[in-house]
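Note that one protein chain is taken out, while the other chains of the complex remain in position.
Letters A and B name the chains as they come in the text, with residue numbers starting at 1 for each one.
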Amino acid sequence: MAVIDIANPTRFLRIVDRVLPWLIAATIVVFAIGLYRALNAPDDYQQGATVKIMFLHVPAAWLGMFGWAVMSVAALGTLVWRHPLADVSGKAAAPIGAAFTFICLVTGSLWGRPTWGTYWVWDARLTSMLVLLLLYLGVLALYWTAEEPGRGARAAAILSLVGAVNLPIIKFSVDWWNTLHQPASVFRIGGSAIDPSLLTPLLIMALAFTLLFVTLHLAVMRNEILRRRVRSMRLMQAQEAHA
Amino acid sequence: MNSLAAILVRDMRLAVRVGGGAFMGALFFLIVITMTPFAIGPDLALLARIGPAILWLGALLASLLALDRLFATDYDDGSLDLLMMSEVPLELTVAAKALAHWLTTGLPLVVVAPLLGLMLNVDMHALGWLTLTLAAGTPALTFIGLIGAALSVALRRGGLLLAVLVLPLTVPVLIFGVAAANAAIAGPTPFGPAFTILCALSLASLVLGPIAATAALRHGLE
Partner (left out) sequence: MELQAEGLTCSRGGREVFRNVSFKVPAGEALIVTGRNGAGKSSLLRMIAGLVRIAAGRLSLDGGTADTLIAEQAHYLGHQDAMKPSLTVSENLQFWTRFLGSRSDIGAALESLDLAPLADLPAAYLSAGQRRRLSIARIVAVSRPVWLLDEPTSALDAPSQSRLSDIMRDHLAGGGLIVAAAHGAIGLERARELKLGVA
C-alpha cells in the first residue's frame, strides 16, 4: 500500500480508525509524564512557581505556529495538486491552531499578571501571537462565510499562503516596534537561556502538545469527511427528487 | 500596454464619476481626524504626539473603504469574466486596477495629509516627512488590500470580511510608517532605516498583492 493510497478518503478513514486509539493513549501518557516532570521542576528564584505556566505557554506558542505551517502545506496541496484530502486537512488545522494560539495568549496573560502587574502589556511575543490569532480568525471567517465549501477552502488556502509569507515580516516588525517603545527591555517571557533542568520537561510537554495536535487533527479530518458525505447524500437526494 | 492603459483610464473615470471618488476618501479622512479630538480632548501636546499615528490609522481605514468596490462592480456586471478571458495576464490587469485605486483614493489622502497634520498640531517642519511616509506607504495598503478584495468578491461577502482579512496583513506597514513619521518629528531613531523598510514593504506588495489576488480570483470564481 503506497502513501498515495492515503489520498482515498475511505482508506484514510479506515487508517484513522485504527490509529486514533493508539494516538489518544500516547497523548495521555506523554501528558502525564510531562505534567509530572513539570510540576516537580525547580522553582525559579525570581518568579517562584509561576514560571511553570511556561510549560503550557511555550509549547502552545510553538503549536500555534505549527498549525499555520500545516495549513500552508495543505494549501499547496489544494491549489497546486488538488489533492482530495488537502482542503480537509487545512480546514481541520485552522481551528486547532487558533485554539493553541488562544491558549498561548491566555497563559501568557496569566503569567504576566504576577510579573508585570497587569494582564496585558503588549510585549513582542504576545503581540505577534495576537496578530497570528487575528489571521487565524480571518481564515476561519472565510470558511464560515463561504456558501460553497470548495470556494471557501480555496480562498482559505490562498490566505494561508499569503499569511505564511507575511508572518515572518509581521514577527520582525512587531519585534522592532517593541524595542522601539521599550528601549530598556525589562523582562521577556520565555527568556533567553532556559536552564537544562527546565528544558527536559519543556520538551516533553512540547511532544505531548504535538501529539494532542495530531490526534485532534485526524479526528477533525474524519468528522469533516463524514460531514461532506452527508452533504453529498443530501444533494443527491435533492437531485433525484428534481428529476 | 494599451490594454492596461485602457483599464487605468476606465477605472479612474469610474472612480471620479461614481461615488465621488477622490473627494469621498479625503472627506472621510477629514472626518476621522476631526472626531479624534472629540474622543481625546483638545490637548495640543497630546495630539501632536499621536498625530502621525492618527493620520496613519485614518489613511488605513479610508483606503479600506473603497477597496470593497474594486472587484465587486466588475463581478456584478460581468466585466470580470471578460477581464479573466483576455490574453492580458490577469496579474497585470489587477495591478492596473490597483494603481487606479491608489491614484483616486490613496493619493488624495497624501495630498490632504499636511493640512490635517496642521489641525492635529503636528510639528510643521515634520509635515513634509510625514506626508512622504504616507506617499510611500499608501500603495502598500492598496496592494495588500487587493488580496482581501479578491478573496471577498469570490465569496460574495463585502465590507467587514475585507477589513478582517486585510488589517492584520497591514501591521508591518503601519508599524514602519508611523515609526518613520515619528522619527522625523522627534524620535530617537533616525528616519532613514524605518522609511527604507517601509518602501521595501510597498515594493514587495506591488508584486505579492497582484499575484495573490489573481490566484484568489481564478481559484475562487471557477
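FYI, a contact is a pair of C-beta atoms (placed from the backbone, for glycine too) under 8 Å apart; a residue touches a chain by one contact, two chains touch by 3 or more.
Since this is a predicted model, take the numbers as computed values, not measurements.
Checked against the hidden chain, the listed residues B:Thr34, B:Ser86 or B:Thr196 yield one contact partner: B:Ser86. In the full complex, subunit B touches the hidden chain at residues 2-3, 5-7, 9-10, 13-14, 17-18, 73, 76-79, 81-88, 221-222.
One chain is missing from the display, and on subunit A it is touched by residues 147-150, 228, 231-232, 235, 239, 242-243.
Note that in this section only the chains that are shown with their structure count from here on.
Residue ranges of subunit B in contact with subunit A, taken from their complex: 147, 151, 154-157, 161, 164-165, 167-169, 171-172, 175-176, 179, 188-189, 201, 208, 212, 215-216, 219-220. Residues 79, 131, 134-135, 137-138, 141-142, 145-147, 151-152, 154-155, 157-159, 161-163, 165-166, 169-170, 172-174, 176-177, 180, 183 of subunit A are the ones that touch subunit B when the two sit in their complex.
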